[in-house]
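With one protein chain withheld, the remaining protein chains of the complex are depicted in position.
Chain nomenclature is as follows: A, B, C, D and E, assigned in order of appearance, with residue numbering initiated at 1 for each chain independently.
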Amino acid sequence: MFPTKKVQTLIGSKIRVEMKGSERHLLEGTLNSVDDYLNLHLLETVEIVDGERARSLGSVILRGNNIILISPVE
Amino acid sequence: MFPTKKVQTLIGSKIRVEMKGSERHLLEGTLNSVDDYLNLHLLETVEIVDGERARSLGSVILRGNNIILISPVE
Amino acid sequence: MFPTKKVQTLIGSKIRVEMKGSERHLLEGTLNSVDDYLNLHLLETVEIVDGERARSLGSVILRGNNIILISPVE
Amino acid sequence: MFPTKKVQTLIGSKIRVEMKGSERHLLEGTLNSVDDYLNLHLLETVEIVDGERARSLGSVILRGNNIILISPVE
Amino acid sequence: MFPTKKVQTLIGSKIRVEMKGSERHLLEGTLNSVDDYLNLHLLETVEIVDGERARSLGSVILRGNNIILISPVE
Partner (left out) sequence: MFPTKKVQTLIGSKIRVEMKGSERHLLEGTLNSVDDYLNLHLLETVEIVDGERARSLGSVILRGNNIILISPVE
């Protein structure tokens, strides 16, 4: 299964996303939709700082090319 | 609804955008238009520094590939 | 009007461009041409450092994908 | 053999991947799938910090454009 | 004239190129060829550090998407 298809199987479940940026940038949320560029729409998103849930962001759109890594949250 | 479609539903309303750059770069403005690359045209844009509205930028165009995250402002 | 069309309306007028790079990188110049990737050709370009016109660069071409933000100079 | 084809020959075996990010970011895992953009799906992924296996990440998707380097683990 | 066409008019003459990277990265060389992505082939290339010609690199290929700025050297 191709990497983008694998991400599609995660729709409706909770994922962790590491984004590019000047500092380590981790987000956790429920995957609502994804397209071929790995642009993501997450719901109930929270920022993770030092392993702790730091700030609630709600509904967010993430630009695919700035995603480093996506992993399912067990 | 695909991520880019979700952004289209935000036209006319206020959004917050986190951009790439050497420091954390947050902007808030009214979304005037968006294309398939997530290039954005914002009106009445202000820079947010340390959670405060810092500088008024007015009308700005943001390059889609340098956007980290878009979220609606409630 | 799409974001790239908005930039085309700025041809012939003065714009400010924030570029990616290791430090905050601001340029001001007269927009001579722009293409669909937001590659820009500026004339009479100057670098802005700490809000001051620092260095004259003349005619420059800027690569679209490394542009963070474009705004008209009033 | 083209570079992307070479990566396809590594499916099922262990690879090391260096990613972009604010610090040196190394991952090791079993390559499950790869597409034309070099998006990767890895299994049993671990983060490597200072040459040591630091953190277990399990199943991860890596965005191709943020990959610096891929090498087979002997 | 579109930005990429403008660069084509510089073939055979000396240009200055600012590249992305962890530090400010300036190169000067004679433009031998350019394609639609602004990939460049330069000859007699030298690195510029603190405004001085620092290191001779000879023939180099520069990846277009990592170019910040191109300007003719008068």
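A few comments on the model shown:
One rule holds in what follows: contacts are C-beta pairs under 8 Å (C-beta built on N, C-alpha and C of every residue); 3 or more make two chains touch, one makes a residue touch a chain.
Everything quoted here is computed from the prediction, not taken from an experiment.
Across the whole complex, the hidden chain's contacts among the shown chains comprise D, E. Residues of chain D that touch the chain left out of view are 1-4, 6-7, 18, 20-24, 38, 64-72, 74. The missing chain lies against chain E, touching residues 19-23, 25, 27, 32-35, 39-41, 45, 57-63, 65-66.
FYI, only the chains that are shown with their structure count from here on.
Note on connectivity: the fewest steps through touching chains from chain A to chain D is 1.
The chains other than chain A, linked only through touching, come apart as B, C, E | D.
Homomeric contact chain B/chain C: same residue numbering on both sides for under half of the interface positions. These two copies of the sequence, chain D and chain E, are related by a rotation of 120 degrees on CA atoms, to the nearest 5. Separating the CA-averaged centres of chain A and chain C is a span of 32 Å. Multi-chain contact residues of chain B (touching two or more other chains): 20-23, 65-66.
Interchain contacts link the chains end to end along an open line, per the touch definition above. The list of touching chain pairs reads A-B, A-D, B-C, C-E.
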